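Written below as structure tokens is the structure these notes are about.
Note that one protein chain is taken out, while the other chains of the complex remain in position.
So, chain A:
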Amino acid sequence: MPLDAETVAETAAMIPDLRVRLGELELANPVVTAAGCAGAGRELARFFDIARIGAVVTKSVTVEPRAGWPAPRIAETPSGVLSTVGLQGPGIDVFVQRDLPWLLSRGARAVVSVAGGSVDEYVTLAQRLSEAPGVTAIEVNLSSPDLSRGGEHFTADPEAAAQVVAAVRETARSDIPVFAKLSPDVADLVALAGKCVAAGADGLALVNTVRGMVIDVDTMRPAVAGGMGGLSGPAIRPIAVACVYQVHAAYPEVPIIGMGGIGTGRDALEFLLAGASAVAVGTALFHDPSACMRVLRELERELIDRGVERVESLIGAAHHGMGGLGVAAG
């Protein structure tokens, strides 16, 4: 039966507004890829139109090419994946010459994740990305070993992390928002987030992987070459939701890209309610390369089912009337 004009109009009215604003940055919808799980978009473009998601967050780009860790780099855990890729990548030259133009040619929004071993390296990366046209935002991966301090992650010292963020913010073109990506493996995430915001971060990306380990009981050796690795996937989702919730409670005006085990529209909704303005799909892409589009569709469905007209109206909704919950937790 053909739809009459009235039904069509009603249906159109029911389609929720998925646009989200993260400070100065406006995305067509809140679903993005998680850094390190989508390369620079090329592999996933064989499965869906990468221009249709909010943005492609690239694999972390480094100044020089990096070979990464030897194999084995990955171990499956219950509802999770433990990995130690070690930032393998071609370096910033190849990225700006080959990967970035390709992403833009596909009409995708490019949020470029950067990782360095020193403040200077982050500055170089921010500079190169500011000179290149078309960068939507820079995500600063702070879970990268700080070579000046024996390879400890920058996030291990809030001052070191803040220094990187300040340097990137100072260097990057003013119209390119800078997001600080933080790991939950820190003494005080809220304090670290505060330092990053004070240092000039326009937003935060929460969370990076959680440190973990798998030992193969047959070989009696760690299952991945790096020994310990980063745990991702639904196994860490409650940890990630708590992080987003706590940071949003402390800094409600700071936009957050939330991630950690998002595999369905309901998972995405959970992060929005906790206070994320956008959600990144990561490990789920290993299982289902079209997961971003599915999550987006499912999220839209969840909103329609709830009669929600604007996705933005749900951001942080779990906090309403819940004053003090963050303190009481645990």
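Following the convention adopted for this analysis, contacts are C-beta pairs under 8 Å (C-beta built on N, C-alpha and C of every residue); 3 or more make two chains touch, one makes a residue touch a chain; residues count from 1.
We adopt the following convention: contacts and distances are computed from a predicted model.
Engineer: Have a look at "ATP synthase gamma chain", "Cationic peptide transport system ATP-binding protein", "Dihydroorotate oxidase B, electron transfer subunit" or "K+/H+ antiporter subunit F" and point out the UniProt protein name belonging to the hidden chain.
Structural biologist: Per the UniProt record, the undisplayed chain of the complex is "Dihydroorotate oxidase B, electron transfer subunit".
Engineer: Identify the residue among A:43, A:93, A:152 or A:170 that touches the chain left out of the display.
Structural biologist: Touching the chain that is not displayed is residue A:43.
Engineer: For a quick check of understanding: of A:80, A:158, A:230 or A:316, which residue touches the chain that isn't displayed?
Structural biologist: A:80
Engineer: With respect to the chain omitted from the figure, which of A:23, A:134 or A:289 is a touching residue?
Structural biologist: Hidden-chain contact among the options goes to A:289.
Engineer: In the complete complex, which positions of chain A touch the hidden chain?
Structural biologist: Listed in rising order, the touching residues are 37-39, 42-44, 46-47, 64-74, 76, 78-81, 83, 85, 88-91, 225, 233-234, 283-290.
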